[in-house]
Each structure stands twice: as C-alpha cells, then as structure tokens.
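Shown here: the complex without one of its protein chains, the others still in place.
Note that the chains are named A and B in the order they appear, and that numbering of residues resets to 1 at the start of each chain.
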Amino acid sequence: MSTQQAGSNLKTLYTRNRHIWRLVIVMLAWIVFMALTKFNKFYTLINFQTMASQFPEFGLMALGVMLCMITGGIDLSAVSIANLSAILMGFLLKSIAQADGSLPFYAIPLMFALGMVLGAVLGAFNGLLVSKAHIPPILATLGTSELFTGIAIVFTNGNAVSKLPVQYALSINNKIGGLVPVQLLIFIAMALFIWVLLSRTTYGTKIYLLGTNAEAARFSGLKNDRLLIKTYMISGVCAALGGLIMLANYNSARANYGSVYVLQCVLIVVLGGVSPLGGRGRISGVVLAIFLLRMLETGINRFPQISSYYISLIWGSVLILVMVLDYFTERRHPFRKRRS
Amino acid sequence: MRRNEPYIFLVVLALCVLIEIRSGQFFTANNLTDIASAMIVPGLFAVGAFMVIVSGGIDVSFPALASLTSYATTKYLLDTGYTGGIWLPIVISLALGALLGAFNGIFIGYFSLPALIVTLGTSSVFKGVMQGALNSVQLAVIPPGMREFGTSSLFVATNSISGLTSRMPVAFLALLIVNGLAFLMLRYSYFGRGIYAIGGNETSAVRAGFNTKRGKFFLYVIVGMIASLAGLIRTCMMQQNHPTNMLGMEMNIIAGVVLGGTAIKGGAGSLSGAALGTLLIVIVENSMILLGIPTIWKSVFTGALIIIGTGVSAFQVLRANRITKNRIAWKEMSKA
Partner (left out) sequence: MAKSLLRAVDIHKSFAGVHALKGVSLEIAAGEIHCLAGENGCGKSTLIKIISGVYQPDSGDIEFDGKILGKITPIDAIMLGIQVIYQDFSVFPNLTVMENLALNTELSQKRKIVSWKRIREIAQTAVKKINFDVDLDAQVSTLSVAQKQMVAISRALMSNARLIIMDEPTTALTKKEVQALFKIILQLKAQGISILFVSHKLNEVFEISERFTIFRNGELVQTGSTADLDSAKFTYYMTGREFGKKNFVPETIGEEPLLEVRDLTLDGYFENVSFTLRAGEIIGVTGLLDSGRSELALSLFGIRPASSGDILLKGKKVSIKNPQDAVRHKIGLVPEDRLSEGLFLPQSIQDNVIISEIDRLTTTLGLFDRAKREKEILRLVSDFAIATPDPRNACQTLSGGNQQRVVLAKWLACNLDVLVLSGPTVGVDIGSKHDIHAILHDLARNGMGIIIISDDLPEVIENCSRVIVLKGGRIVHEMDAQNANEQQILAHMM
C-alpha cells in the first residue's frame, strides 16, 4: 500500500470515528492526569480490580439500552428488570440452599439461566408494547419500569432480600487466577456477543436500518416487529445479568436499588456516540464511555477534598461538553430531527 | 389530533365513582381537599413539562432543578437569619429557576442540541452542584416566613362522617394562578402560539418569522421558574427541605401529561388535558387506601395505568390517521 493510500485510509478512519477519538483523547488526558497526581493511589491493581468488578452492574444495562436506542427507541425499564430478576433469583437461591447454607452444584448456573430467561420474558413484554401496540418506547418502558418495580415491591413487601447463601456472593465476587474479576468476564462475554451481533450478523445491519427509517424497513421486507421484540429481549437479558451482579456485589436485592442508573445508562450510551434518534452508534464508543466515566469516578474518589457527589456534576458536564464539541466539528448536525 | 379531554375527563370521573363506590369516602370534603393539596406540586411541574413537550422537546431536569433551587434558597435564608414573609423566598426561587432554566435554554435553543440528552446532563449537573458544591443535607428547620406560608390555609374541610379535617393550603392559589397565566400565554400571545408552531413544524416556524432559538430559550427559562416555585412550595408544605425528595418524579409527571392527550412528539395537546392526566395519576397514587389496596401495590397500578393509557392513546392516533386517509380518498373519489 502506498503511503498516500495509507494516509487517506488513516484519514477515513479518523473521520468515520471522530466521536470515538474524542473519547479516547479525554480518557488519555485523564489517565495522564491521574498518573501525574495520584499515581500511587490510582494505578494499583486493587483499584483496577475494584473498578472492574463494579462497573459491569450498569455496564451491562447500558449495553441493552444501547441496542434499544439504535432501533430508535429506549429502555427505561432496565433497572427494574435487573432488580426484579435479582429479587426472584435471590428467593430461588434461598430456597434451594441446603440447611448448612451451602449450595448444590447446579445452583448458580440455574440462577443465571433462569435469570436470563426472566429478563428475556420481561424484555419481550416491552418489545410487544413497542411493536404491536405502537406505544412510543419512552412511555412504554416508563410504564413497565413502574410495573416491574411495583411487582418487586409486592414480592418483597418493600424490604430487601438478604441473608443469602454467602457462597453466591463469594463466587461471583471472585477473581479468576487472583487477577480478573468474574463480573468483568461476564461483561466482556456479553459485550463480545453484542459486538458480533452488531457487526457480523444480519440482525445488526437490520436494526441500524430499522432505527434510521422504519417505513423504508417495512418496504424492504424487514420484519420490524420481530426485530424490535428481539432487541428488547436482549436488553432484558442484559439487565437481568446486571441484576445478578448487583445481587453479588451487595449481597442483597431490593426493588429500588440503582434507581440512579436509569438515566445514567442513557447518558453513557449517548456519550458513547449513539444517537437517540436511532440508526447510529457503535459498541466501542459505549464501552469507552463506560470506562471513562468509571475512571473519572474512581479517580475523583482519590481526591478526598472533593466530595464524591461531584461525580454527578462531572458526568453532566462531560456529556454536554462532548455534545457541544460534536456540534462545532460535525459539518452536518448528527442529531438533526428528521421531519417526514 | 382529536380532542382528548372529554375522554380523559370521563376516565377520571369513572375512577372517582369507582373509588366512591368502594369506600364511600371519595367525594368527601376532606378527601377532595387532600387530592387538591396533593396536586399542587405535580400540577405545577406538569405545566412546565406540558409546554416543553408541546414545543417538541422534553425536560427531565425539572425535579433536580427544583431541588437545587429550593435547597439553595432555604439554606441561604436560614444562614442569613431571614425572618420576613414569603415574598423574598419566592423572588429568589424564581430568579434561581430562571438562571438554571437558561442553562437548559442555551443548549437546547441556541445550540439546537436534543432536549432529552441536554436535560439529562443538566439534571446530573444540578444534582452534583446541590450535593457536591453545596453539600446538601436535610434541613429540618425552615425560615419562619416559609413555615407560615406552608401552614396557612385557605380553608379547612371537615369530613362530616369521620370528623377528619384537611387543610387546603394557600399554595393551591399558586397552582391556579400559574395554570391561568400559562393558559393565557398559550392562547393569546405569539410566544405561546410559537410554542405550538415550533412543535408542529420547526422549519416552517423559522420561515414564518418566529425567532425559534429565542423562543425555546425563554421557554426553558419560564419552565425553570415554574419548577423552582414548585420546589419552594414543596419545602414549605413539608415544613422541611429534603434535598433528594423530589428526584425521580420526572417520568411520572411526563406520563401524566401524555395521558392527558399531549403528543410526545410535540405540537398537540392542551393544558387542561395535561392537568387531567396528572390528576389521574395523583388520584391513583393517593386513593390506594380508599380502594382497600395496600399501598404496596401503588407502583403496579401506576405502571399499568401508564401502559394502558398510552396504549389507548397510540391506538387512537393510529385510527385517526387511517380515518383521515380514507376521508381524503373518498372526497377525491366523489370529485372525480
């Protein structure tokens, strides 16, 4: 390949992924900043392991929300699906635990399997409301969010599910080879799966196009309803997995855990370059956004003078900053509303 | 885009009758007063949310905005040992609300960034400022002027059967005044018509001569002021300031507005419809006991209500589109 060709390839690589590069730059800037100021406290194995065991909670939910937003929708019920799954699986765990608190060998795999099925079913309900009942996704998932949370409250009488067999938390809160947290592995597995879906399967191309123009999708022979239901089901499965991880991280489950994650997931996904109008967005951006925010958060924790509440402020500011940057550098507005 | 108010009014009425049948206590003076009282803060929020949605946008930052301004106002007045009446707190709240609303307005109006994402961001920023920069804590004591405002009542309603009494807070007047002003503005000012125009077709609005950027900017300023007022009233009525108490209300308010016939895409809806929709949700949330349903089921019912309500709404829109298309086809046929 001649240098000129290589040069233009690099240029195309840059222009097609401008948003990603911006995130990388911000992240590098932060990494350098932390290295200069709090090197010893930040760049420790323990620190990274802690980060890696905590972010999968909402990271998984964000993956699901991302898929929904690519189709032009949104999933506000991710957290409630997570909580409900965690609660019901918590009950399951307690019921199959033996007298001495130990678990049969099939317990945890069974939990995960059933939890994912539950997530799929709840997600399918969302998908039906959005596709067959034509309810705008923001309202449909708002309603199911209340509904699922309500069901969770009824099941638990408003209390937390606790006193779980400690074996569960120990096995999930574990590090393979003393190094890699199990939660991280689960997240990576799901992220890889979704990456393959989006970039290597027909499903991926189809939902990008569906999110761009649902009418044209119909006219092209796509099965819009099926695609939507599938998407919300996957989101439900992701949310359920997030819930199971929360169950391990907190050793308990409750109907109102993680309520801040609802909008936070949307924030992360948009920061990652997914357009709320649909049809655009890459998983690399979302994963980067998750890492970036987590690193910002833990980094700030290392400055005791700064209250951890400032995290909120920084998230919001970073989001707005990135959007304003996009506005000034993109020739065409990426978010221009499409009027029929 | 047919008139939705009659339907939603009937639904509200039917619900009230149902509760009355079940408990015999709905149409009592004190219960109605309680409902009206419970409507004040959500009703105020709903006015703002309604206007924003009609303009084609959305705002999820208003609870955070209200929390921040009410906390800041209360804390400041406490720290300076303020002992005067309610007017200064109101002025400060409105000013702060306008300032924060302007924040939203600049990004949504002048930079044309999508409203959902901007307000998500500003919601985080407001929370961060409140909990971080201002180190918010629960304020169990509030300035006497605010306390007095919160406890003063227009009248006291007595339940003839049970002897229970309920106060109608003076703050209810604020709800009426704001609704009235909003109605007048939307119907009789070009700023208000502009909101509908922008929501209907923003390009046409620009071409017609509306300064859409400025219009949207001021809209979010006004919405910030209304939200701020609601936050202040909340603090007064609760006799204390709890910083995170209102957070999370945004989605239910938006649901109420949409249930009342406001199209989520903008351009259509009425203030009365939004108020009725909010009233519906408030009644459901407050009447669980009267229906003999343990409050534990509240979320389930609210969720089901939202799903069914928006489902019916979506179905109506679908049908209306088909009918319009048919009508055109037949009209053309008869002309041919």
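Note that contacts are C-beta pairs under 8 Å (C-beta built on N, C-alpha and C of every residue); 3 or more make two chains touch, one makes a residue touch a chain.
Keep in mind that what you see is a predicted model, and the values were worked out from it rather than measured.
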(request) Tell me which residue among A:38, A:94, A:223 or A:302 touches the hidden chain in the full complex. (result) A:223
(request) Using the touch definition up top, pick the residue from B:63, B:169, B:231 or B:267 that touches the left-out chain. (result) B:267
(message) Among A:213, A:249 or A:317, exactly one should touch the missing chain; which is it?
(response) A:213
(request) Determine which one of B:87, B:155, B:188 or B:315 touches the chain that has been left out. (result) B:188
(message) Which candidate, B:135, B:165, B:204 or B:239, sits in contact with the chain we can't see?
(response) B:204
(message) Applying the definition given at the start, please give the residues of chain B touching the unseen chain.
(response) 1, 187-193, 196-197, 199-201, 203-205, 207-210, 267-268, 324, 326-333, 335-336
(request) Quickly run down the residues of chain A that touch the omitted chain. (result) 196, 200-203, 205-206, 208-209, 212-213, 215-223, 279-280, 331, 340
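Everything that follows uses one rule, which is that only the chains that are shown with their structure count from here on.
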(request) Express in whole angstrom the distance between the two chain centres, defined as the mean CA positions of chain A and chain B. (result) 30
(message) Residue numbers of chain A touching chain B in their complex, please.
(response) 76, 129, 133-136, 138-140, 142-151, 153-154, 157-158, 259, 263, 266-267, 270, 276-277, 306-317, 319-320, 323-324, 327, 333, 335, 337, 339
(message) Quick check: in the complex, which residue numbers of chain B touch chain A?
(response) 56, 60, 107, 111-114, 116-118, 120-129, 131-133, 135, 201-203, 248, 251-252, 254-255, 258, 264-265, 296-307, 310-311, 314-315, 317-318
